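As structure tokens, the structure follows; a few thoughts come after it.
The complex appears here without one of its protein chains, the remainder shown in place.
As written, the chain order gives the labels A and B, with residue 1 at the start of each chain.
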Amino acid sequence: MTTDAPLNFEAMSQRMIKKHHVAIILLHWFNAITWLMELTTGAALIVSPNYRFMPVWFVEMITEVFGSRGNLLRFHIAAGLLWVTVFAVYGIFGWRTYLHREVLEREVALDRDDLQWLRIRVLSILGRSNEPLPPQGVYNAGQKMFALMVYAMLPIIMVTGLIMAFHWGSAAVVGWAVVVHFATVAVVVSGLMVHVYMGAVFPEEKPAFFSMLTGMVPELFAYKHHHKWWLEVKAMESTPAQPAAPTESTLSRWLHMKEYWPAYWAGLGLGLTLLATFLIIGQGLGASGGFTRYLAFTLSLIAPQYAATHPYWGNYVQPGQPVLMDFLVFELIGVVIGGFVSGWLAGRFKISTDHGPRITPRTRWALAFAGGAISGVGARMARGCTSGLALSGGAVLSAGAFAFMLAVFAAGFLGAYFLRKVWL
Amino acid sequence: MARYAMVTDLTRCVGCQACTAACNAEWNVPAGQARTRVLPTGATGTFPNLRAAFYVAQCNHCDEPPCVRPCPSGATFQADNGIVKVDPTLCIGCGFCVDACPYEARYLNPETKRVDKCDFCSGRLEKGQQPACVTTCTAHAKYFGDLEDTAGPIFQLVYGKSAKRIESADVAVGPNVYYLGRRDEAALIAEVFPPRQPRMPAAAEFWSRLVKPLALTMVGATFLGQAIAFFHQLQTGEKHSDD
Partner (left out) sequence: MTSIFPLTLSNGAFITASLILGFFFGFFLERAGFSSAKKLTAQFYFRDWGVLKVMFSAIVVAMLGLAWGSLTGAIDMGQVYIPDAYLWPQILGGLLLGSGFILGGYCPGTSVVAAATGKLDGLFFVLGIFAGIFGYGMIEPAIHQFNLSGSLGPLTLQQLFHTSAGVVAFCVAAVAVGAFWAAEQSEGPWQLFKKTYGRSE
């Protein structure tokens, strides 16, 4: 690339270039909040004067906030498990992006420039050097050092935490786990203090702090503080650029996306909806129970006496209790609206029939009706369908739900073989 | 507030182990472990001056319990009524307290992975009952009650009949299980089963004496370095050349 043209520092200070992916920003702040909570609760858990390092008033205050020391410990473990789970998910799905050897060499390993940079940086902060800092990559040597330390310490903190939480191993193992947990956290805390100071207080690194909110840094900042990375970005930009796509908000893009959403994002949305349902209503999502109520209601209109005394429908038709006053009844109406709105926004609403290439729509309708009837019987026999029993029951770890789930998948895979002419 | 204590009359104890059995049943103590046990001293001395006793051992709910401080999670604590308890919701099963007890009164429950020991049947006390070992004792050798109740039996036995503690010159932490005997059986027990010095496991020792000071120094030094840098920054003024 050429650097013949003089650099316009004014323009460069205005122009923002992307540094962090949104996933990293979210992980960073999740991590920050979790660390704050875990350090607070962890410090308050250590009461014995042998090991305690926070003043008694702090320990008592935090304990009072949580009600009891038992709650405090439960919270510490719960937040820790959440933290381990999130990192495990990131590690498993993102190891190619974050933990691959090339990535680690680029973002974590220290080179000769980095070592020089560390020496000069420390001296200049203490007012003992005016040498120019050597050029840095996408992360500077200080950030790399911190990352190295965190990569080394995190697994130890996680494993020792799990050992204590679940009493793994003998008493000696648990005893040493306590000590190692404390020691490794102390190491990270001393690094964390520098990290927070550099990010939040040190004036020259302010753009780095804001990049953890917006994901962007001014080009001038990259030029001055991460020169090697700036060169890489410039080299990328000088290759023929694609025509810029019209800008569209992320929300609008996701709402009008022609493709189905990636499975995990749809699953996340579904999971949060399910969680909200448990929290608000006290039961899970479902479908077949709602159908049953609609039928019972219709029956009670046609033949009230028969419906009320029938050994099955009578369960639903009881005096003083409106048959339709049930979560699933209203939820199903919402499902119809939600499904329609989603399909319509994505341009997927179309009167059509989904059928395999070897059968006609008419056959497909008959098969769908038959399948629906068999499903209806199965769902009522099991007291729930894929939504009401497998999904909702699975989330509360019901044993029956998992047995049901296995049966559904077993029949599905077996039936798929015999019905391959219908679908393939 | 009460100060609970127990008195065992060694002249009455016949070593039948009914207290151990009752206690194990009451608190689901796993096989091979016990909250209270009966240990024969064996005969000592020369004929015809032989002495022997049954040492009815259990947690002594000491005035200065050596097991409380080593506990890293605060699960072991002394209640206001003097009873030393283990909160199973807080216990992580590190076993520091087991090593600390001079009377070997604690054990790690292999099923729950938590430490367990005699708590003077606190659960029964709340219901107004006496400890299981006291009500079961076939020889009526055990007494339990409030030491501060001057009219109560315990006060009378301890101060009136001068029941003895099992202590030694090295280890005197104020046990609250007292022993009555005609021929100073308490001294015999202290001779055969002397309370041992509280032990600190290597991990606990390492933590309190090395890791904690090192960690505080490290964090403190980092803080100091940053404070210096911050003052330097304030003196030279903030540069805004980048923005």
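Throughout what follows, a residue touches a chain if its C-beta (ideal position, glycine included) is under 8 Å from a C-beta of that chain, and two chains touch if they have at least 3 such contacts.
A quick note: this is a predicted structure, and the numbers were derived from the prediction, not measured.
Chemist: Which of the displayed chains are touched by the chain that has been omitted?
Modeler: A
Chemist: Among A:Arg106, A:Arg119, A:Lys234 or A:Arg380, which residue is in touch with the absent chain?
Modeler: For the chain that is not drawn, the touching residue is A:Arg380.
In the analysis below, only the chains that are shown with their structure count from here on.
Chemist: Can you compute the centre-to-centre distance for chain A and chain B, using the mean CA position of each chain? Integer Å is fine.
Modeler: Computed value for the inter-centroid distance: 46 Å.
Chemist: Taking the touch rule as given, give the residues of chain B at its contact with chain A in the complex, in rising order.
Modeler: Residue list for chain B touching chain A: 68-74, 87, 89-90, 92-96, 98, 108, 113-114, 201, 203-204, 206-208, 211-212, 214-216, 218-219, 221-223, 226, 228-230, 232-233, 236, 238-240, 242-243.
Chemist: What residues of chain A sit close enough to touch chain B in their complex?
Modeler: So the residues of chain A touching chain B come out as 13, 45-51, 53, 69-70, 73-74, 125-127, 164, 167, 171-172, 174-179, 182-183, 186-187, 189-190, 193-194, 197, 201-204, 206-207, 218, 220-221, 224-225.
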